[in-house]
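Here the complex is missing one protein chain, while the rest keep their positions.
Our next item is chain A:
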Amino acid sequence: MTGTGNIVARQPFPQAAKVRLADPQLRSNLRRATHTIRDKRLRVVGELPDWEALRVSGAAIKDDVLARLPDLLDQFEAAATAAGATVHWARDAEEACAVVTRLVRQTGTDEVVKIKSMATQEIGLNEALEAAGIAAVETDLAELIVQLADDQPSHILVPAIHYNRRQIRDIFAERMPGVDVSALTDEPAALAEAARRHLRAKFLSARVAISGANFAIAETGTLVVVESEGNGRMCLTLPETLISVVGIEKLLPTFGDLEVFLQLLPRSSTGERMNPYTSMWTGVSDGDGPQQMHIVLVDNGRTETRADPVGRQALRCIRCSACLNVCPVYERVGGHAYGSVYPGPIGAILSPQMTGPDAGANRTLPYASTLCGACFEACPVRIDIPEVLVHLRQRGVDAHRGRPSAERTAMGAMSWVMRDRRRYAAALRAARRGAAPLRLGGRRDHVRHLPWPLSGWTGTRDAPLPAAQTFREWWAGRGRG
């Protein structure tokens, strides 16, 4: 039961990355944003003397959930049902979309309001609803920007991170229905006000809302949504019907376990001590909030991921996006290069596992990393992302053992040369002679394209030229000059 939907890259990472690297505006937007969040995060994390203990507990609670997942799902379903919710199950993206579409149709409406949710992006819900004649209105400001631009999100937390204020102003002026273009400046406050006006009418008239959930409490059947703008509260409170799409790994065993995650999540994601609004609700409440409550529990490759003893730690992820903001690769290529709705280091281990061994272009994602380890340091639930990256690379190599590749041919030649001292010295001399013409006419110390099989290396990075003089030559000649 492998995962489907928007977690499959359409082209290999190296190709996608190359396109993005050529966009200096994107790199500058990304650099400013990731550095701002990472500095804020470090500051508020530093305020808690027990941060490391919270991380250790958070990781263990999630591991406990994965160990006892079937029993906890049973418990959650029973508790939520007893509280008045209806629980549905979906094997993959298509099935999840079909369930939600059917539930919306039953209400007789053709417009729904949505809270930003990774799960619904993962299953491609907006597209599926549109195909069924149902308009899905994103109410998170950044998601609204991306939706109006007919674009894809590029960051888990700040989906419109790749746009600056001038670009956002132009998108609103061109695409937002009823916007007063003459009054629209590129001031963030003016842009937020325009979004508020645009969405207020939708909130007050919407009959159906669709959300995800940051946490689902097995003990009580409670769902938790963490947000900033209040659009989440609007969707969770005003409509008659609420449909929540929840990955099966989102469970926490007890309500008390939230004491760990409500400290880990805001500090790790936005660098705040606490996000402005957190909502918790259990089934339906008389006279308060939606009176019809549906929960769709989604697998979509999670059972497959859980089956791998090394790789399953990726399912601890609470979608804080701290790993994106510290990743030198993400900072330069942005989220779109990863193809999946899960970009950055976590996406590099989550997407290929969810899509299974025949993952197409997703097989290139475990190589989208320098293995520097910054992501592990930042992760609030201690996912050892480098460990899983290496594990998945190994799995990929094992699956293709015996087939010729540029890398294997190059490594084979290298091995033959390096086995013999004279061959090695001769090769170094030849390399210096060969490189000498490349140095003429400039101070170049690297080369962009090498012939096959070395093109396998320079296809994605520049190769340094050999030094003009070896250490041995320098040593032999020292004191003579």
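What we mean here is this: a contact is a pair of C-beta atoms (placed from the backbone, for glycine too) under 8 Å apart; a residue touches a chain by one contact, two chains touch by 3 or more; residues count from 1.
Everything that follows uses one rule, which is that contacts and distances are computed from a predicted model.
Taking the options "L-lactate dehydrogenase complex protein LldG", "Fumarate reductase iron-sulfur subunit", "Type I-C CRISPR-associated protein Cas8c/Csd1" or "Glycine cleavage system H protein" in turn, only "L-lactate dehydrogenase complex protein LldG" matches the UniProt protein name of the chain that is not displayed. For the options A:T220, A:S268, A:S340 or A:T364, the residue in contact with the chain missing from this view is A:T220. Touching the missing chain, out of A:E229, A:E331 or A:D384, is residue A:E229.
Listed residues A:R27, A:R91, A:R207 or A:R332: the one in touch with the omitted chain is A:R91.
For the chain missing from the display, the contacting residue among A:F255, A:Y367 or A:W457 is A:F255, taking the whole complex into account.
The set of chain A residues touching the chain not shown comprises 1, 29, 32-33, 36-37, 49-50, 53-54, 56-57, 60-61, 63-64, 66-70, 73, 79, 83, 88-91, 95, 139-142, 145, 158, 160, 164-165, 168, 188-189, 191-192, 195-196, 199-200, 203-204, 217, 219-222, 228-231, 233-234, 236-238, 248, 254-260, 262-263, 266, 270, 272-289, 297, 299, 303-304, 306-307.
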